[in-house]
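A single structure is presented below for examination.
Left out: one protein chain. Kept in place: all the others.
So, chain A:
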Amino acid sequence: MEKAIEVKGVRKSYKQVHVLKGVDFEVEKGSIFALLGSNGAGKTTMIRILTTLLKQDDGIVTVGGFDVASKPDHVRQSISLTGQFAAVDEILTGRENLILIAKLRHLKNPRQVADDLLKRFGLTDAADRKASTYSGGMRRRLDIALSLVGQPKIVFLDEPTTGLDPEARIEVWKTVKELSGGGTTIFLTTQYLEEAEQLADRIAILHEGRIIASGTLSELKKLFPQAKVEYVEKQPSLEEIFLAIVGKKEAM
């Protein structure tokens, strides 16, 4: 299998704090890869190195076939980043935000690109409203739409569902699955185990600056002690109840 991302022996320290202590992993082209870890595990540092925002102290990082440290401009041609906070221009409308990014990616028909993405993300009705009037979920959708302008081959999502309500979270999951179905490689970080379980083809667990386990979900499950059968009454979780009550109103 061809690799979209290769990371070998990456180290990064801020002064005395060693955030990454030799990280290795590979991401296959077209797959969804989840980097799982608690707060402060170094997930954001790793994603900042992969997206050319930060230089590693040591180790080799290749994204889309180019070395991140020596060919950042080439890497930027094939990636996009959706950060932890929705990076949308609040004074511009949703449509203008998309046109802005399309122009900056030097696409031929920015208006058309914007219209298509607005439609795809269910934002056509809100297209000409300022982004500051959007709800959290809409803002996140616009944010992800902005990342897809120009069809980057590798999409980075840094905690894409942190701070979203359950409905918006499921919307984001659906988008990620669709994207992946279209052949895009997706690298996401998350602190929610369920998110990794739902989405990822492969999962790596980052803990105290090292990858302590990685593999498919079933491979990871094998690391767990042999299952023993117990009978437990299944109670619906509050999330399931919440979604059952409100979920039907939008057939998204």
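Worth pointing out:
Everything that follows uses one rule, which is that a contact is a pair of C-beta atoms (placed from the backbone, for glycine too) under 8 Å apart; a residue touches a chain by one contact, two chains touch by 3 or more; residues count from 1.
The rule is simple: contacts and distances are computed from a predicted model.
A chain of this complex does not appear here, and its UniProt-recorded name among "Urease accessory protein UreF", "Sarcosine oxidase subunit beta", "Transport permease protein" or "Lipid-transfer protein" is "Transport permease protein".
Within the whole complex, the absent chain has one touching residue among A:S38, A:Q77 or A:T216, and that is A:Q77. Touching the chain that is not shown, out of A:A87, A:L217 or A:L243: A:A87 (per the contact rule at the top). Residue-wise, the contact with the chain that is not shown comes from A:L146, picked out of A:V7, A:L35, A:V61 or A:L146. Of the candidate positions A:R105, A:R120 or A:K177, contact with the hidden chain is made by A:R105. As for the chain not pictured, it touches chain A at residues 51-55, 73-74, 76-77, 79-81, 83-92, 96, 100-101, 103-106, 146.
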